[in-house]
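Would you mind keeping the following structure in view while I ask a few things?
What you see is the complex with one protein chain gone and the rest in place.
Every chain is named by a letter (A, B, C, D and E) in the order it is written, and numbering of its residues begins at 1.
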Amino acid sequence: MDREERYAYGLKVLNEVDGEAGQRVVASLADVSPELGHQVVAWAFGDMYARPELSPRDRQLVTLGVLTALGGCEIELDVHLNAALNVGLTATEIAEALLHSAVYAGMPRAVNATLVAKKVFAERGIPPVQNLS
Amino acid sequence: MDREERYAYGLKVLNEVDGEAGQRVVASLADVSPELGHQVVAWAFGDMYARPELSPRDRQLVTLGVLTALGGCEIELDVHLNAALNVGLTATEIAEALLHSAVYAGMPRAVNATLVAKKVFAERGIPPVQNLS
Amino acid sequence: MDREERYAYGLKVLNEVDGEAGQRVVASLADVSPELGHQVVAWAFGDMYARPELSPRDRQLVTLGVLTALGGCEIELDVHLNAALNVGLTATEIAEALLHSAVYAGMPRAVNATLVAKKVFAERGIPPVQNLS
Amino acid sequence: MDREERYAYGLKVLNEVDGEAGQRVVASLADVSPELGHQVVAWAFGDMYARPELSPRDRQLVTLGVLTALGGCEIELDVHLNAALNVGLTATEIAEALLHSAVYAGMPRAVNATLVAKKVFAERGIPPVQNLS
Amino acid sequence: MDREERYAYGLKVLNEVDGEAGQRVVASLADVSPELGHQVVAWAFGDMYARPELSPRDRQLVTLGVLTALGGCEIELDVHLNAALNVGLTATEIAEALLHSAVYAGMPRAVNATLVAKKVFAERGIPPVQNLS
Partner (left out) sequence: MDREERYAYGLKVLNEVDGEAGQRVVASLADVSPELGHQVVAWAFGDMYARPELSPRDRQLVTLGVLTALGGCEIELDVHLNAALNVGLTATEIAEALLHSAVYAGMPRAVNATLVAKKVFAERGIPPVQNLS
């Protein structure tokens, strides 16, 4: 694949996983760092995300762990919480994944990520998460 | 103590230390991750904060150090700067603790935490901090 | 459950998930911070890990993401890479999860975590990981 | 140099490098932590930045790397992206430095820093950055 | 004070607080970055640590919080755990401060810092820490 084909392939993966939210981030980079937008699409999605060794649902669990731990990634959590729902994680599972992160990344990181989830769930009309146990 | 008793005890500690600011964070979690709210109250405050090995004033000094170093914890710093004042740290001591953090966490982390302190001090009508030396 | 029962329950979960590696970390804390060892067992495993909202396999994917992103967690990665294998992730899936982390946490964090995986896989006699694609 | 002379010298360096953006941050600290403002000026700029071992342009490349990696430093990136332009880095070089950071600090940190650059470039009327290659 | 006097004053403070452990770190920098050694002594200790707004004991609580949260600071924790004991914190209080950090920085950071404390306490012949509660 050449550079344009790698981009086209990555864009297809990005659209399946992230939907509009991912495209908005890429678009926002167009006039300041078109190459960063290209790499997000062609490399992060085309080369990396599309690999068959791990399912999209599994990838999103890893991604939620990374973004929660990093902190300061509200923009990216918004995209990837939408992606998590898109690839089959339920709101309950997502809330639990962020709760689980509290053990390893501390309460503040988990609270911050959970407040982004609250916003994303509300935007998608998802009813309040309740504990199973 | 059972689960409800642990929560009730933690809530009593939380209210003494954090006042309204802490309750607001817990309330904001109610419809997205009630268990995270439960753990903040029952575990972080009931099990951990309430232990007698360290005074609340000492705990807040540690907490300010951790939150300043982590970065991206403006919501939590708001709560814990209020808590710091509630348990007896003066505005001068708090500003100095954040200044001290600059040595180990760098100037940006210290500046960011200090700007949250500026907001909290203003909300509570605390006059400008002046240097002793 | 009282304090001792919570510990006993957590220890059962810890042993199922982490095996000996987890017990070694808890034992290493016994003469410096027995309460930290208690909280790792009773809270992190008994209260949090054991919740049914997320499977152990899913939890380990999140944990690997968090620990990779934090950096400097070689001791904990050793424990949790063993745990990941114990709960059903394959070496190929684990290597891919760490590779995936590189997109969000950068190459150095992914390389460092992968070098711990190399050690753990070797200790367990796991043959070299090969790409599917 | 005494304390006041060190401050005056640092302020001269700060003004040359950061211009108004740096002064605004120092001014914002005046009523909450005047000593932190003093240290930013007298130490960070007077003692450290002014040293001849590294040019201002080189220093800003290092600073952009540090601030991008730390995350949560939007206020400081605003100041230092302006500084980077002031000391001779072009918008293309800056965008590339942030893109380069993605390899080591991950895509989210690079995207976040680049979105601050987008704002700073727009405020200064800099035309869209285009790829050379 | 001129540059040499500031260094001499900082060295006096460093020796009182850190003892030999701090001097070893400064000595280790002598042939690679004498200015970094100078700044640790003259600025971090002479200008910052020596300020009267916060007691040495309070400063060490903040420092332990920052270093635990940063992670990867085993060398610095070694110095500052010794310093914490030197300025009057007991081993029980130190272990509790690190335990408290777990709430905000997560279990791995707290475990890692506690394992450095274990080493420092052993070197100084401090008997095992026991829970009060």
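Rule of thumb we're sticking to: contacts are C-beta pairs under 8 Å (C-beta built on N, C-alpha and C of every residue); 3 or more make two chains touch, one makes a residue touch a chain.
Everything quoted here is computed from the prediction, not taken from an experiment.
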Inset, instruction - Kindly name the visible chains that come into contact with the excluded chain. - result: A, B, C, D, E
Legend entry - Of A:E35, A:D58, A:E76 or A:E96, the residue in touch with the unshown chain: A:E35
Inset, instruction - Have a look at D:L36, D:L99 or D:I126 and name the one touching the chain we're not showing. - result: D:L99
Inset, instruction - Over the whole complex, note the residues of chain E touching the chain we left out. - result: 25, 28-36, 39-40, 44, 66-67, 70-73, 75-76
Legend entry - Residue ranges of chain B at the interface with the undisplayed chain: 102-109
Inset, instruction - Write the list of chain D residues that the hidden chain touches. - result: 43-44, 48-49, 51-54, 58-59, 61-70, 76, 92-93, 95-97, 99-105, 131-133
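The definition used in the following text is that only the chains that are shown with their structure count from here on.
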Inset, instruction - Write down the chain pair with more C-beta contact pairs when C-D is set against B-E. - result: B-E
Legend entry - Between chain C and chain A, distance of the C-alpha-averaged centres to the nearest whole Å: 22
Legend entry - Distance from chain B to chain A - Cα centre to Cα centre, in angstrom: 29
Inset, instruction - Could you give the separation in Å between the centres of chain A and chain E, each centre being the mean of its C-alpha atoms? - result: 39
Inset, instruction - Going through chain C residue by residue, note those that touch at least 2 other chains and give them in order. - result: 35, 39, 43-44, 48, 51, 66-67, 70, 76, 102-105
Inset, instruction - Determine the shape of the graph in which chains are vertices and touching pairs are edges (line, ring, star, complete, other). - result: complete
